[in-house]
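A single protein chain has been removed from this complex, and every other one stays in its place.
Which chain is which? They are A, B and C, in the order written, and residues in each are numbered from 1.
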Amino acid sequence: MIKDVQNTPDKRNIALQKVGVKNVETLLNIERKGSKAPQRVYAKAKMSVYLPSNYKGTHMSRFIEILEEYRKKDLIGVDIKKMLEDMKLRLESKSAYLKFDFKYFIKKKAPKSALEALMCYDCYFEGTLDENDVYKFFLGVKVPLTTLCPCSKEISDFGAHNQRATVSLKISYPGDKHIWLEDLISEIESCGSSELYSLLKREDEKCVTERAYENPKFVEDVIRDVVIKLENNPVISTYEVEIEAFESIHNHSAWAKQVSTT
Amino acid sequence: MIKDVQNTPDKRNIALQKVGVKNVETLLNIERKGSKAPQRVYAKAKMSVYLPSNYKGTHMSRFIEILEEYRKKDLIGVDIKKMLEDMKLRLESKSAYLKFDFKYFIKKKAPKSALEALMCYDCYFEGTLDENDVYKFFLGVKVPLTTLCPCSKEISDFGAHNQRATVSLKISYPGDKHIWLEDLISEIESCGSSELYSLLKREDEKCVTERAYENPKFVEDVIRDVVIKLENNPVISTYEVEIEAFESIHNHSAWAKQVSTT
Amino acid sequence: MIKDVQNTPDKRNIALQKVGVKNVETLLNIERKGSKAPQRVYAKAKMSVYLPSNYKGTHMSRFIEILEEYRKKDLIGVDIKKMLEDMKLRLESKSAYLKFDFKYFIKKKAPKSALEALMCYDCYFEGTLDENDVYKFFLGVKVPLTTLCPCSKEISDFGAHNQRATVSLKISYPGDKHIWLEDLISEIESCGSSELYSLLKREDEKCVTERAYENPKFVEDVIRDVVIKLENNPVISTYEVEIEAFESIHNHSAWAKQVSTT
Partner (left out) sequence: MIKDVQNTPDKRNIALQKVGVKNVETLLNIERKGSKAPQRVYAKAKMSVYLPSNYKGTHMSRFIEILEEYRKKDLIGVDIKKMLEDMKLRLESKSAYLKFDFKYFIKKKAPKSALEALMCYDCYFEGTLDENDVYKFFLGVKVPLTTLCPCSKEISDFGAHNQRATVSLKISYPGDKHIWLEDLISEIESCGSSELYSLLKREDEKCVTERAYENPKFVEDVIRDVVIKLENNPVISTYEVEIEAFESIHNHSAWAKQVSTT
């Protein structure tokens, strides 16, 4: 019989909070708003369990086995809590952690021509299940948008510098509630000077150019508007939000960050 | 006179925790152990201040002005606390945040030939100064090393898979203490199956190969040995440590993370 | 009517070889060996056309329109040549260029347990259609594998350093021929000291450890073995191959590159 080195006792008396695997490329099923067919997406998994002080190592291959089983049943991404329970059970651990970073596509209509094209968003699902079986779920998303500088507009005789910016958001909410990525992304996009689109014809380009100019915003303005939406959303328990604007007049970024305090 | 849009009042009643700049490329002076001449290093700065609810925006250009002044006096990197004080003062804010990610070179001798060559480490200095003028400093470093799998060694008739791994460490300690990067890096390197070197002749390669084989370690072993060193260091107040091993038999990583609990 | 600035004449008398879009995230259909159902994959598109000297600009939105049409017909990735023809036609240009970088998943069985799990490969399709309607197609793939150092094995009393390495290959072949990604990847994987797998149980880990130890290879050995396979493949017209080994004893890579000369 092949020896199980991981199961040998460890004498350093140090329990480890998180031991597992990272950057495991896989495919998830993501439920979509207003569609019965889920979206199959490219994802990277990070999975870990707690390791008691008396065990030398965890069994890394079991993480991959669990991933594969859920994938075959088309369940990865759909039931984070059940996966965490399986991880605790099969790795004989008292707590588990799971994160899927994934690429999610949403069809988006141009503002005037109404032509439709895909936009892709970097999203993540993150879940923890602790020693008391308390489950926590976090939803993350990066939303690109336009910021047009109010100062530049005010002080210049014409024009105003503007640029692409990225809002990075992480929220938590109770396990019995649900927030659609489609809704969350759309709310954040409405906080920029303008939204981004993949396909814009000339009439659309005129529209987004003028909209941005009429709606100048610092990173401070965008993050405040996002915070107001998050604070007013009765479902959201906690949030962390960050904005980085890739300034068109500098080679560095303007940046702001806010974390909910309650 | 040009209007100061940033100074106009904001009515959303939301104070922002961090507003500033990110990815500002600059040059730092880093003091070196055992050398009077500091090392001039490539760095990226992240700087922010608190923004009260009644101000529309901060003055982003002042961050760059402060950076430039400290650079001209050869002081960037040397006096983080003073920079934070200047940031609070000149941006009229009650708290300030500062981070420098930088590339630090250390000469390292091969174990047998004693030939010397540079190794480069990703490091950071991070500091905060709060509304009560309480200063906190964090030192971060990424240390590459070798892990050789104890399970693979035990179950195989010959050989054992091994790979490069990275230990990422963040520590804090009181403002009146000092820890040299040279010492910290050397302590972490001693926790791997073997250390890495830039220049190895054949006699050295024999030495590190055999050392790794005689010293097999899971990511769990490495992180526990690092944790013991950190816990036993009377200067260190808090730590966060993570290890990622770029497995030579998988296309994903083995991974572990530990955060001090006191 | 909205003015078409792109169509205004340009007086600099410089025709441009490639003008278009880059980093357009989209979804491709990839045909799979031994399966009627294609794989829908995450991709980034790069598309361009030739711009005659008398035109000021190209019509960037048409690239996105073509992408969307092919996506709706489930044809992106399937008919590169037809897309290039459409690009030439609809952008009124004499030559066109197209590249899709994508993530392709293949199920792979562990060598002993025969347990199956996904492996993901970075691939690309690249095509050009010139002014004489000559079509060229290039297939690219990055294949990770293990290299175990022959020198380290020879000079050490026990063990041998080994690491993950990546073989990057670009090939071309006539438009009337076909090469499956599955076959190409499998051929390259056979050239390492061992292959990589996502899921390995202990019996598998013993197998790959011993296989690598019995099969030591420098980057020079791997690239020569790949070159022999490419030279012996009657379908392949041209190739470029590169290997980078993330040395487990250094913080830099060993590296080799070869380009076909005929």
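Here, contacts are C-beta pairs under 8 Å (C-beta built on N, C-alpha and C of every residue); 3 or more make two chains touch, one makes a residue touch a chain.
This one's a predicted model, so the numbers in the text were calculated from it and none came from an experiment.
Within the set B:68, B:133 or B:231, the residue that contacts the chain not displayed is B:68. Interface note for the absent chain: among A:15, A:160 or A:179, the touching residue is A:160. By the touch definition given at the top, chain B reaches the unshown chain through residues 2, 4, 24-27, 40-42, 61, 64-65, 67-68, 71, 103, 105, 115-120, 198-203, 206. Listed for chain A, the residues touching the missing chain in the whole complex are 119-120, 144, 146, 148-149, 151-152, 155-164, 194, 196-198, 200, 202, 205-206, 208-210, 212-214, 246-252. Against the chain not displayed here, chain C makes contact via residues 2-3, 5-6, 10, 12, 14, 16-25, 46, 48, 51, 56-58, 60, 150-151, 154-155, 218-221, 223-225, 227-228, 244, 251-259.
The criterion applied here is as follows: only the chains that are shown with their structure count from here on.
Inter-chain centre distance (chain A to chain B, centres taken as mean C-alpha positions): 25 Å. Averaging Cα coordinates per chain places chain A and chain C 28 Å apart. Rounded to whole angstrom, the centroid-to-centroid distance between chain B and chain C, based on C-alpha atoms, equals 35 Å. Looking at chain A, one finds that residues 2, 24-25 touch two or more other chains.
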